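Mind having a look at this structure? Questions to follow.
Removed: one protein chain of the complex. Kept in place: all other protein chains.
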Amino acid sequence: MQETVLLPLIVALPLLGFVLLGLWGRRIGEPAAGWLASFLVLGSFLLGFWLLLQGGAKWTLAEWLPGIPFSLRLDNLSGVMLMVVSGVGFLIHLWAIGYMHGDAGYSRFFSYFNLFIAAMLVLVLGDSLPVVFIGWEGVGLASYLLIGFWYTERVNADSARKAFIVNRIGDLGFLLAMGLLWSMFGTLSISELVEKVEAGGYSFTTLSLAGFFLLIGAIGKSAQVPLMVWLPDAMAGPTPVSALIHAATMVTAGVYLLVRHAFILHGDAFLAGSIVALGLLTAFYGALCSLGQWDIKRIVAYTTLSQLGFMFVAVGVGAYWVAIFHIVTHAFFKALMFMTSGSVIHALGGEQDVRQMGGMRKHLPITHRHGLVAALASGGLPPLAGFWSKDAILAYTFEYGPWLWALMLLASALAALYSIRWYVLVFLGEYRGKAHPHESPPVMLWPNHILMGGALGVGFIGLPYVIDYKNFLEPFLSKAIGEFPHEKLPVWTEWTLIIVSALVAIGVLLWGFRFFQQPLPQWYARFQQAALNGFYVDMLYNTLLVNPLKALAELLFSADRGLLGGFAGLGSLMGGLGGLLARLEAGALRLYLLGFLLALVLLLLWGVLR
Amino acid sequence: MIWLLASALLFSLGAYGVLTRRTAILVFLSIELMLNAAALALVSLARLTGSLDAQVVVLFIIAMAAAEVAVGLGLIVAIFRRRETTNIDELRQLRW
Amino acid sequence: MSLLTLYTLAGLATLLSLLAFVIPRETNRWLSALGLGLAGLFCVVGWGETYEAFGGLYRFDTLARGLSLVAILGGLWALLLGPAKKFEFPLLVLYAVTGMHLMASSPNLVVLLIALEVFSLPLYVMAAWQRDEKGFEAGLKYFLLGALGAATFLYGIALYFGATGSFNAGAVGSGPLYILALLLILVAFAFKTAMVPFQWWSPDVYQGSPTVVTLFMATAVKAAAFAAMLRIFTPEGLEAWGVALAMLVALTTVFGNLGALAQTEAKRLFAYSSIANAGYIGLGLLGPTGQATIPFYLLTYALATGLIFAVLSMLSNQEVPLERLRGLWYRKPLLGGAMGLGILSVLGLPPLAGFWAKYLVFQEAARGGFYGLVVLALVTSAIGAYYYLKTFFLVFSQPTPQQEAEDREAEAAVARFGASEAPGVPLASAPLGLTQALMAPASRTAAPAQALLWGAMLLLALLSFWPGLGLRAFSTGLTPLASLTIRAPADGATVEIGRYTLEGTGRPGEILELLDNDTPLGVVTVGPEGTWRFDPAASKLETALQAGPHTYQVRRAGQATGASIRISLVWPTEPVFVGLPEGSTVAASGFALAGVAQPNQVLEVLEDGASLGRVVADANGRWSLNVPPPEAGTRVYEVRAEGALAGARLSLVVPQPEAAGACTQAFTLTNLQDGGTVSRPFRFGGLGSAPSYTVLVKRGEGVVGRKEVALNPACGWSYLSDPGPGEITYEVRETGRPEAEPPLVVITLQVR
Partner (left out) sequence: MIHLGLWWPLLAGLLLLLWPSLGRAFALVAAGLSLLVSLFLFAGYGGQGLAYTSQTPFLPEVGVYYALGLDGAGLLLWLAVNLVVLLGVWVAEVPVRFLALAFLMQTGLLGIFAAQDLLLFYAFFEATLIPALLMLWFYGGPERLRAIYIFALFTLVGSLPMLAAIFAVRYLGGAPSFLYADLAAHPLGGSAAALAFLGFLIAFAVKTPLFPLHAWLPSFHQQNHPSGLADAMGTLYKVGIFAFFKWALPLVPEGFREFQGLLLFLAAFGALYAAWLAFSAPDWKTLLAYAGVSHMGVGALGLFSGTAEGTVGALYLLGASMVYGSAMFLLVGRVYQRTSSLEVAPVRGLARHAPALYVLGMFILMAMIGLPGLSGFPGELLVLLGAYQVAPWLTFLAFLSVIAAAAYALSAFQKLFQEKPQAQVVPDLAGREWGFAVLTVGVLLLMGLYPKLFTTYLEPLGRALAALVGGAS
């Protein structure tokens, strides 16, 4: 862990991309901007990988703010996240070169893309909380810019603003957490916090309050139940944006934050319970909504929501390394899913409604293969990546409580259902649309190939202990997250769990395969209507929160003008008083004489009697 | 000592006169009365302390009163010539 | 020499009243203007000296000069802007200014009364100058109430004479009669300066009389009245009239500012403003150094209000409704600008002189301890800000076209008919269609009037940026009476402990408290010539002689603040005596010498060259040595740092020890300690009861000499010896006791 200036260089590369493309984007022109952006991300990937091999790195600028250093730190945990962010990020950059072909703001897009990567890297590498916060809000800004990339349409601009504001609510939680930790420990750098928390000597409830604030921050960023409204609307952005930001990287930042602060959350039953509850609720909400959507990107968005629910449950039950493992696997197969949807949209000339698709198996053979693998991996078919991480989560939930395991099993069944629904509606049956689909160019296909390989193989880095094949991820991560005691399930229960989840997955996939091909029954149509607009959550928020606040603002505005009236009233009161006094001068000389003598007598009396 | 009380009485009589009379001349007359009350007080004090200054001052007062009468009556006569009345209650144009 | 002001004013007034019938009106006006100018010049010549005349009745000091100048300024303004048609106007102005000059410069009450009448009578006539309804009403009201005021004043003087036995202002008196007298006089002056509740006359009279006379009244009359008040109500007698004046001031500021809010006519509005300002000046009376601040305030006030009323008088002599001022800046920039500057100064906006004046006056009241009154005055001046700003913005707003048409009409009418006041043109011929307000007399906008406007504005600007100039001018010739200062040592200096004494000025015979770093140091009475001295070393306060910063503050008993200096004390480089002033007499039976030196510095004390022993200064640099009974006569004591050749000297007088009867004190040896080192020659001694003692001198074991020492009448014995260097021991026994007996005291010394 040596101090090296290469660490900030990792962040500087994409930042350089942002600046170059931002200022001279037009001059750089169409394909060159894309390649430049992609290679910069590749550069930071390789640099990060090389530093990780050397056992991590550190870089600090002391007293950036009084008592707060600007410090970056690459350890195993942020190493894994770095690999995901820059690796998958690079692939999506390549894919976007093809996808964004012919768009007017081509270089502007890639400069924002690089800004996002830079902000995400700062978030992941930041050691002191304010630095993480810079990345945290930087990522929010990038998502605002990218969602509202085609800002000329009102709906895109509105959803960008909505995303930013909801994220800001989460950020407030993060800020308050920083305030509380500062007032408790007087420092905000995570390494010192770890020692201080071990040292003890603080009231336990305030620490759990800090944990709660962090949780609010994570909910805001990872779109968990109360603050999940912005993710579906975020699909208004171009598909690579949805793939990178709203599948692979940004939404997982919340999980990363919780895992990074595992030493605060661990051992606090209340917090763990609430995380599990939130995760479960989000998983079910995401799954059910996804089943009712018609827009292809919204389907995939809700599936992401559901998978995030899984990750939160993993963190809740204390399986921190499993959450990161699920992030890695999810990054691969979800990005693949998004990119295949993107290829399909690209092929159909921008058509996003699933009802106008179908039969892509014949027209786009290669994309079909990617779609099949993505659906199966997301559904949790045994040998693929999705199965292993989901199964690990299920194992830990069984430890936490069998009732939770049953619910999670149901959720994974739903996951299999919506994955296969997505596959069937897009690739099977006859083509219902009017356009004539053509295969995507190689620059879009090759990233998908790599992701397909990942979706197939990445599961094997975290096998359960029963399979004698060594588990690489757990020891690697626990060095950074910290050792948390965890007694292993007996062997036979582990095997039964694995077999049961495998059987459920295969069964549901087959059932779904057949179910979605024939005309849908009546009860499903009614359910679909409700699920389409997210069980009316948006409408609920508007009536309960947004409109009353706007009305109150109007009221306050007129009240403020009234305040000014109040001061003017005070003035006129003085004027009235003055008028009264002036009235005294009634002009009659006798009155004056009387006034004079009366005052004289009074003064003399007072003078003598005093 | 008794004369001091007498002058005080005279002074308050003058004040009463100022308040009750309506015509300007009588008001002015009662003010002159108050002046003479002050002169009386001075004379009695001179007698008490035996100093000559007070008596000289009384002479000054008489001269001053005369000057005041000259100017005052001139003014009152001018008003009478223009308004045919010296009732001070009618002069009420200047107010508020 | 400086009686000239009085002579020019009075002489010219009488001369002109004789010649007025013969010389043309214009020369009459210019002559009186010249006379006023000359009188002003004589005031300025010999500024700072005080000149007594007529056996104390006429005192021409700085106060008189300053306020006469203000009165003359008012007079000049009235003269130049005043009507030129009738010759009486300049004469009346001259008489009034003479009266005001007299009032400003005499401490005698009777002369004040006469001066009051001298300047009031012309004013009554000038008030009724317009010869119309309102003019006569104003004149009559002013006259009757004025007469009433004069009567009260006279009665006050009578009682004052009864209480104090003298007519001079500063006489000391007590008891109810004295208070009654002072209150009566206060009422008379409250009437003259239009303080509430005696201000009834001023709004009506200001509105009724011609604007020029209002100008004269507002500026000059107040100056003269306050000059007299400054002489009568001096800070010593504060307890008697202080609270009464405070009540008057409180009522005045409230009434003046609030009343003005509802006014629509300019002259009446500024009447209320001048009532309020009278209140503020009253504040100045309550403080210790009112003599300097009030004239400064009056000067700035006179300039500012003079500007305002001058502009109003240039607009019209009758009433000036506020609407008439709208857009003045655009129609007549000079008038608009002058009015704007005047209003801002009276309002007290910081960079302008009005602010410094108001600040100084508020500070006086704060120093006098009337904090509540200061806060009230501040709040009312905040209220006042409203109507000042309203007028200011009115002047600077866009003029309505109808107003511009009125202006053009007025110019044409003036051109055709000449000023309503212009000599020779009867008023009647002007078409009655024009409102009176329009008739702006042509002579008013002539060159001299504008020159005066520019002069007043420049003076106001000068006072805005260098208020110190005005303040110092008014406080030069000030009798040391008022100022309380610390003159030595200089503020901020570093001084050696013990080498300095605190000196300063104050009122003769006054008792002052001294504080060192806010802890009482001591009390000192001021000598007859107004100076006091105090040696901090003599004070009981132990921190008095510590090194480090010291803030010495001197205060009058019962007041919160006074003059103060900050010096930093350092250890003296070479030792010095403290506590015993030069040449004081000491006890023949021995006394203690004390002083200050560097901490734990080794010193040697010598008496007429003979060492009395070494002594070590303690941690905070203090040292002391008990001197054995010295011979009678003046002895010179010297203290030297070890190894130094010379040191500080102190000569003290030792009286002849008279026989004190049987000495019963026990035997003591006061100065030397066993084992100390001494330089040659040295003396030691102490007290005892035996008639005489023998001192045995031994080197090692061998006896070197024996000497008998007799007890002096003050029961003290002392032994002077000058042995060779080296170790020597002394044994002292009562004479006649055998050698073998243990001695009363044995000391061995190292002699250098």
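Some observations on this one:
A, B and C label the chains in the order they appear, each numbered from 1.
Just so we're on the same page, contacts are C-beta pairs under 8 Å (C-beta built on N, C-alpha and C of every residue); 3 or more make two chains touch, one makes a residue touch a chain.
The structure presented is a predicted model; accordingly, all values stated were derived computationally and were not measured.
Considering the intact complex, the chain excluded from display touches A, C.
Within the whole complex, the absent chain has one touching residue among A:L72, A:L180, A:M357 or A:V426, and that is A:L180.
Contact with the undisplayed chain is limited, among C:T234, C:Q363 or C:Q546, to C:Q363.
Taking the complete complex into account, A:A157 is the one of A:A32, A:A157 or A:L532 that touches the chain left out.
Screening A:L16, A:L141, A:A277 or A:A435 for touch with the missing chain picks out A:L141. Although one chain is not displayed, its contacts with subunit A can still be listed: residues 22, 61, 63-68, 130, 133-134, 136-138, 141, 144, 148, 151-154, 157-158, 161, 164-165, 168-169, 171-172, 175-176, 178-180, 182-183, 549-550, 552-554, 556-557, 560, 563-564, 567-568, 571.
Hidden from this view is one chain, which touches subunit C at 289, 292, 349-351, 355-356, 359-360, 362-363, 366-367, 371, 374-375, 378-379, 381-382, 385-386, 389-390, 393, 396-397, 467-468, 471-472, 475, 518, 551, 553, 560-561, 564-566.
To be clear about the criterion, only the chains that are shown with their structure count from here on.
For this pair, subunit A with subunit B, the centres built from the Cα atoms lie 97 Å apart.
Rounded to whole angstrom, the centroid-to-centroid distance between subunit A and subunit C, based on C-alpha atoms, equals 75 Å.
Subunit B and subunit C have CA centres that are 39 Å apart.
Residue positions 582, 585, 587, 589, 593, 597 of subunit A are each in touch with at least two other chains.
In subunit C, the residues touching two or more other chains are 140-141, 144, 148, 152, 203-204.
Remark: subunit C residues 110, 113-114, 117, 121, 124-125, 128, 131, 133-134, 136-141, 143-144, 147-148, 150-152, 154-155, 157-159, 161-162, 165, 167, 203-204, 207-208 touch subunit B in the complex.
Of all residues in subunit A, those touching subunit B in their complex are 582-583, 585-590, 593-594, 597. Residues 15, 18-19, 22, 27, 88-89, 91-96 of subunit B are the ones touching subunit A in the complex.
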